[in-house]
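Removed from the display is one protein chain of the complex; every other protein chain stays in position.
After this line comes chain A, so read on.
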Amino acid sequence: MAKVAAELKYSAEHEWIAADGSGPSVVGVSAVAAEALGDIVYVDLPEVGSTVTAGETCGEIEATKSVSDLYAPVTGEVIEINDGVVSDPAVINNDPYGAGWLFKVTVTEEGPLLSAEEYAEANGGEL
């Protein structure tokens, strides 16, 4: 069963966000989503400097067999994207909560977020 990292918060659309309140937040996709998508071969991330809006699409993730939208879990300005996953998207499958992070954002407003327990229960992940 796919792992759900206990220290993160999650959107219903399977993005995770790491916020310790001290600076920009890191956004990625959950292992549950990465596993369901299959082998990821392409990611389209929001541009640095652009503003993303909680609950709205801000990019795309393309796997061998499917494409899905990437939703922003929060509203805010994108200040950095992970070039590593753009050049090697398989990193998202291999390490979704670590090296497979997608972008960093200065949060102005949070969307509705789930705790790791809530997300795991709703999506069949393993804490």
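Going forward, a residue touches a chain if its C-beta (ideal position, glycine included) is under 8 Å from a C-beta of that chain, and two chains touch if they have at least 3 such contacts; residues count from 1.
Keep this in mind: contacts and distances are computed from a predicted model.
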Out of "MacB-like core domain-containing protein", "Sulfite reductase (NADPH) hemoprotein beta-component", "Aminomethyltransferase" or "ABC transporter substrate-binding protein", what name does the UniProt record list for the absent chain? "Aminomethyltransferase"
Among A:G38, A:G84 or A:G98, which residue is in contact with the omitted chain in the full complex? A:G38
Option touching the unshown chain, where A:A6, A:V48 or A:V67 are the choices: A:V67
Counting contacts across the full complex, list the positions on chain A that touch the omitted chain. 35, 38-39, 41-42, 60, 62, 64-65, 67, 93
